[in-house]
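The complex appears here without one of its protein chains, the remainder shown in place.
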Amino acid sequence: MSTTASAAALGPHRNRVVTFWQSTNGKKVVMAITGAMMFLFVVGHLLGNLQVFEGPEKINAYAHFLHSIGELLWIVRLALILAIILHITATVQLALRNKRARPIGYSRKEAINSSYASRTMYWSGPIVLAFIIFHLLQFTAGYIHPESRFIEGDVYHNLVSGFQVWWVSAWYIFAITLLGFHLRHGLWSMFQSVGIAHTRHTPMLKSAALLIAVAIVLGYISIPISILLGIVK
Amino acid sequence: MKLDAKIPSGPIEQAWDKARFDMKLVNPANKRKHSLIVVGSGLAGAAAAASLGELGYRVKCFCFQDSPRRAHSIAAQGGINAAKNYPNDGESIYRLFYDTVKGGDFRAREGNIYRLAQISVDIIDQCVAQGVPFAREYGGSLTNRSFGGAQVSRTFYARGQTGQQLLLGAYQALERQVHAGSVTMIPRTEMLDLIVIDGKARGIVTRNLVTGALAVHIADAVILASGGYGNVYYLSTNAKGSNVTATWRAYKRGALFANPCFTQIHPTCIPVSGDYQSKLTLMSESLRNDGRIWVPLKKGDQRPPNEIPESERDYYLERRYPSFGNLVPRDVASRNAKAVCDEGRGVGKTGLGVYLDFSDAISRLGEKTIRERYGNLFDMYQRITDENPYKVPMRIYPAIHYTMGGLWVDYQLQSTIPGLFVLGEANFSDHGANRLGASALMQGLSDGYFIIPYTIGNYLATNKFPKVDESHAEVQSAVSEVRQKTNKLLSIKGKRTVDSFHRELGKLVWDYCGMARTAEGLEFAIGKIRALREEFWQNVTVPGSGDDLNQSLEKAGRVADFFELAELMCIDARDRNESCGGHFREEYQTPDGEAQRDDDNYSYVAAWGYTGPDSPPQLTKEPLEFHYVHPSQRSYK
Partner (left out) sequence: MKLQLKIWRQRTSTDKGAFVSYTVNDVDPEMSMLECLDVLNETLIERGEEPVAFEHDCREGICGSCGFMINGVAHGPERATTVCQLTMRHFKDGQELVIEPWRARAFFPIKDLIVDRRAFDHIIEAGGYISVSTGQAPDGNAILVGKDIADQAMDAAACIGCGACVAACPNASAALFTGAKIAHLSVLPQGKPERDRRALAMVAQMNAEEFGNCTSIGECTGVCPKEIPLEVIATMNRDYLRASWTRREDQSETILPFTEWSTGSKLQSDPTSRD
C-alpha cells in the first residue's frame, strides 16, 4: 500500500557549504553572524556620533580620522555591505519558505507567548533598511539635505542643520525605535540560532538584550532631540 | 481438544534456556524470504516489529492511529518492574516470580511467569541503551521505587510517564527499521479479519480508515499485539480507540479465548462527573503510599470533607487490613470502595466516590515533599476537577483498567491457530486473575523484544509456506464477510447512535460482570446483552459511507464485537464458581468478605472456542500445576 513511505532520496548535495546554506538552520546561523556584525557597527557608530556633544572640533576630527584610514574603511564597508546582503537574502528566502509552509491561513490567530518585537521583525527590518538608505544619502553622500547646504567634511554642521528639520528628526527617531525593536529580539535570538541557550542564562540574555536595545535607542535619539531642543546648535 | 502449553520439562530456572536451544533457527539468508504481519504498535507490537525487522524478516506493522507512537501503552504512568536488585533489598528473580504468581491469585502458569521475571532484567538494559530517561540517583545510577504494595523496590520509572518513554523507545527502534526498509508501517488501518488457510494463519483483511479501501495482506505468520478489551465497559481508563476486534475476529476463526472474565479494576481513578463522561482518568496507584482513604461514618453525609470531624470518618482500609492498610492490592481496594458506596456512604455529587486524603501526609512531611512526589498528578487532578487536592481530599473511584484475559497462547506465545502469535495484553498468559502494578509494561516488552524473535523463528523453520494469493477461496470469503458486515452496519439506518448502545452495554457489564458478580446477575446480564445486541442490529444508525473516513462506522464495528465478547465474559464468569483475583463472585467469599478460591475444581485456564453465531461457546480447560509456589489464601490483614 502506498500509505507507507516512498523512500526515495532527494539527491544529496555534495558541497557542505551549499547544504548548510540551503537548510533553514544554516541560514539562521548566517543571519545571526551577519546580525552580530551589524550590531557591532551600530555600537561603534553610536559611540562616534555621541562626540557631537563634545563640540564641532572633536566630531569633525573623528570624521577626518575615519576618512584618513582609507582602505581599512572600505574593508569595513564591504564587510558590512556583504553582511547586509546575506542578512536580507536569507530573510527573503526564509520568508518565502514560511509563506509556502502555511498555504491556508487561520481565520483567527492569537499570539500568547511572543514579544511584539519578535513578531514584527519582518516589518522593522525593511523599514530600518529604508532608513539606512535615506540616512546614507543625507549624511554620507549629501544628495538629500533639505533646507540647508551639505558641507563635505563638516559633520557637525551637517548633523545640526539636518536634524533641525523636524520631519528628518521624526523619521530618524521612528526608525531608530524600530531598530531598537529589531535588536531587542535579534540580540538574544542570534545566540539561540547558533545554539547557545540555557534555561537559566537565556532569561538574563533576554533582559540584557532589552537593556542594550533601550540604551542604543536612547543614545541615538538623544542627538536629534538635543538639536531640536536647541541644546546642541 | 487438549491444550498443550509446551512448557519445557525440568527445573524452571533452565526452562527458557532449554526451550531456546530446542528451537529450530532460520538461516540468516532465508529470513528475508519470510514476511510477517504485526497488528498493533504498542509496547508489544512495536518491540516485536522492530526486533523482527532487525533480524532480517520482512515485517508489515499496522495500527489504527495516525502514528505508531499513539498506542495506548503510552498512558501507563507508574513504572516497570525488574528483578535487578539494585537497591540491595532482597529482590531476586525468584521473588518477582513468587510475587507475580501469588498476586495473580494462582491462576497463571508458573513457567511463563518465571521466564517473565528472568527477562525483566534485560528489558531495563535494552531500554536504557535506547535512551529511555529513567529516573536516576545523583551518582548517575538507576533509581527504584516501591510500587503497588510490593515489599521491595523493584520499579523503574520515568517521572509519571514511564509508559510514554518506553513506548517512544520502542517506536524509535521501529522507525529505525522503517528507515532501514525492513519494516513497512501502515497506520490508520484496521484489521477486520484473519485469513486462515490449511489451518494456518496466513494473513489479514484490513480497512484503510481514510479511504475505506479494503486490502488483503498475506504473510507467513501473523502476530497480534492489539491490546486489551477494557472498553467493553464503555467507561474505562483505556483509550477511546482501544478495541477487541483483532483478537475477536481471530477467536471467530478458531483461536481460543482464555479467561475473558478476568478483568482488573483500578482503585484510584477520578470519579464520573456526568452522563456525557467519555472515559475515566487514572491517577497513579503511588498516591496510596501517602494518601489515606476514607468515607463518612454516616450514610448520606453531605458536609464538605473538611467539616467532618475525625471521629466521624471511617478509614475503612486501615480498619479492615491493619497490616497493609491503604496499600492492599488493587482488587481488594476496589471492592471495598464499591462496598462502602453501596452502603450509601459514597461521596461527591453521584455518591460514587471515596476520599483520598493527603492532609496527614502534608502536615507530617510538608507540602513541598508532597508536591515533589505527586506534583504532576495533583495538577492533573486539579485541571480536571477544579479542586485543589492540597486543600481538600481527592475523590476517587475504581474503574476498569486492564484485562488479564485474552487469546490463549502456549509457552511459545502461539495461539491454537498455528502461525497466529499473540503478545502483550492481547494474550492471557502471565497475570492470572489479577495483575500486579508495573507488570504490564514488563510483559509487553518481554513478549515483543525477547520472546517472539525466538519462537517465531522456530515456527518458520519448521513449517512450509505454499504461495497464496488474493484469489484463494479463503481470502475471498474473508473479504466478502468483511464487506457484508460493513454494508450491513451502514444499511440499518435505525434510530439509536452507536455510542448510546455502547453506553448501555457498558453499564450492563459493569453492573453484572464488574467488581462483584453473582450467578443470577450474570444470567440476567446474558439475556439483556443478547436482547440489546439484537436491537443493535435492527436499530443502530451509522451516518456517512464506507468509502471515506467514517469514525461512526469504525465504532460500530468495534461495538458489534464488544456485544459478543460481553456475552462470553458473562458466560465465563458464571461458569467459574469461585472468587479469585479480580473475579469476585459474591456467593464465594470467606466469612470476613474476602475472595474464596476453589483450587480443587477451578485451578485451570478456561479457554473458550467459537462454535457459531447462535451456539454456545465450547470450554476447554488447561489445568494449572504449581510446583514451586503453593497455592494459599492471600491475606493482607
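When the chains are written out, they are named A and B in that same order, and each has its own residue count from 1.
FYI, a residue touches a chain if its C-beta (ideal position, glycine included) is under 8 Å from a C-beta of that chain, and two chains touch if they have at least 3 such contacts.
Note that the structure is predicted; figures quoted are calculated from it, not measured.
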Exercise. Of B:Asp4, B:Asp198, B:Glu343 or B:Glu470, which one is in contact with the hidden chain?
Worked result: B:Glu470
Seminar exercise, completed: The one residue from B:Ile7, B:Leu36, B:Cys61 or B:Ile74 touching the chain left out of view is B:Ile74
Seminar exercise, completed: Checked against the full complex, the residue among B:Asn30, B:Gln151 or B:Gln277 that touches the missing chain is B:Gln277
Seminar exercise, completed: Touch assignment to the omitted chain, from B:Ser141, B:Gln302, B:Ser323 or B:Ser363, lands on B:Ser141
Seminar exercise, completed: In the full complex, chain A touches the hidden chain through residues 1-3, 5-10, 12-16, 19-20, 22-29, 94, 97-98, 100-115, 118-119, 121, 185, 188-189, 191-199, 202
Seminar exercise, completed: Residue list for chain B contacting the dropped chain reads 47, 50-51, 54, 65-72, 74-75, 84, 86, 122, 124-131, 133-142, 158-159, 161, 164-165, 168, 171-173, 175-176, 178-179, 185, 187-188, 208, 210-211, 213-216, 237, 239-241, 273-274, 276-279, 281-282, 380, 383-386, 449-450, 453, 469-471, 476, 479-480, 483-484, 495, 497, 499-500, 541, 543-544, 548-549, 551-552
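Simple rule for what comes next: only the chains that are shown with their structure count from here on.
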Seminar exercise, completed: Rounded to the nearest Å, the gap between Cα centres of chain A and chain B is 60
